[in-house]
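Here the complex is missing one protein chain, while the rest keep their positions.
Moving on, here comes chain A:
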Amino acid sequence: MDSSRFLSTSVTELKPSGIRKFFDLAASMDGVISLGVGEPDFVTSWSVREACILSLENGHTAYSANAGLIELREEISLYLDRKFHVNYEAEREVLVTVGASQALDLALRAIINPGDEVIIPEPCFVAYGPLVKLAGGIPVYVSSNSNNGFKTLPGQIEKAITQNTKAVLICSPSNPTGSMLSRKDLEKISVIIKQHDLLAISDEIYAELSYDEEFTSLASLEGMRERTITISGFSKGFAMTGWRLGFAAAPAPLLQAMLKIHQYSMMCAPTMSQHAALEALRNGEEDVQRMKTDYRRRRNYFVRSLNEAGFPCQTPGGAFYAFPSVEYTGLSSEEFAEQLLLEEKVAVVPGSVFGPSGEGFVRCSYASSLAQLEEALKRMAAFMKRRQRSGAHWKTLQDF
C-alpha cells in the first residue's frame, strides 16, 4: 500500500530544502572542511550552561507558563528596550518560543488567511517561503542584487504589493548574504509598509552580530511598533542553537493570537532552556561582545582572502556569512558547490537554494576556526586555479 496517499496536498507540494541535499552528500564524506554551517562555532558560555545545570538540580522539570517564564519575558522586554529601543510589555506582548523558527511559524499562522500574500526579499532563509505556504499564504519573492550588496530596494517591495498583500518579511542582517539594512534603508521600507497598511515581520535573529553600524530594529521606527512582529532568539548571538529558544514581541492582539496557536501546539518552551536564557540575558553581554569581535576579525580575514583567491565578495555587515560570486568559474552555484565538495572536500551551500537571486553565489560561513578558514581558502584557490588551467571562463579581479 502506498501510504503517501494520506499526505496533505500542502506537504506533498512542498519541495525539500536544497540544503538537505547538500547535507546528505557532505555527511557521507570524511575529512570535509565545512563552511556550510549556519551556527556559531562557540560552545554556549559556561555560566549559561551552569545555569541550566542548576535549573535541573533544583528540579525545574515541569512546564512553564505557555508564554514562557514571566521573569524571562521581563528580561526579554528589558533587553529589547536596552539594546534596540523598543518597548514591549512583558505580560502580554512577549512570547517565549521553541527557537526563532517557531516564532516565525506562529506569526505567519496567526495572520494569514488563505490566499494572503507575504512579500519576501530573496535570497533568503530557506524556511520563509514554505512556512508561508504551510500557513495557507502565497510567498511573493522580491529579487535583490549583488551590485547593491543584496539590499532590498523599497521600490521593488512597492511594485510587488497587490490587494492581497498582508505582510512584508524582512531579515537583517541576512541569512545567507550577511547584508544589513541601515536605519535609512529601513525607514524607506517602513514608509511603504505604512502607506499600504501592511504588517511587517522582522526576523532579527542576527541583530547581535552587526559589525560596522548600529543595528536598527524595525519596530523602533516611527509608527512601526503597532504593525510589526519582532522575531529573535538566542541561537546566533548567544551561541545557543541546540537549546531551541527564541521569542516574539508584538502588540498584544497579534501576540495573543500567536500565543493561542502556541498553547495548542507546543505548550511551552523547554523550562531548563528558559533558565539558561535568563542567565544569558542577565550576565551574557561580555560573552556576546567577545564572540562578535572574533567574528568581525574572521569576516575581515575571510572576505579579503576570498577576493584575493578570485572569488569576488562584498563585505557583509552582519551575521557570519560571506556570499562570494562563483560566476567566473563558469559553473552554476550548485555545480560549483558539488565539485568543490567532491574535489577539495570543502562544503559550501549553493546560493540558488536561497532563491533565484542567489544563483552564481555560494554561502560560506566563517564561524569556523582561523586554521579551518585558512585551509578552506587554500583549497578553494587550488580549485579555482584548476578551473583556470582547464580553460574555463575566467576573469581576474581587475575585470570586475
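Everything that follows uses one rule, which is that contacts are C-beta pairs under 8 Å (C-beta built on N, C-alpha and C of every residue); 3 or more make two chains touch, one makes a residue touch a chain; residues count from 1.
As a convention for this text, contacts and distances are computed from a predicted model.
Trainee: Look at the options "Paraquat-inducible protein A", "NADH-quinone oxidoreductase subunit C", "Lrp/AsnC family transcriptional regulator" or "Dihydroxyacetone kinase subunit DhaK" and return the one that UniProt uses as the protein name of the missing chain.
Mentor: In UniProt, the chain that is not shown appears as "Lrp/AsnC family transcriptional regulator".
Trainee: Pick out which of A:Arg73, A:His262 or A:Arg298 touches the chain that's been left out of the picture.
Mentor: Considering all chains, including the one not shown, the answer is A:Arg298.
Trainee: Which listed residue, A:Ser34, A:Thr97 or A:Ser333, touches the chain dropped from view?
Mentor: A:Ser34
Trainee: Please give every residue of chain A in contact with the chain that is not shown.
Mentor: Where chain A meets the chain not shown: residues 17, 19, 22-23, 26-27, 32, 34, 36-39, 41, 43, 125-127, 175, 241, 293, 297-298, 300-301, 304-305, 347, 349, 368, 370, 374.
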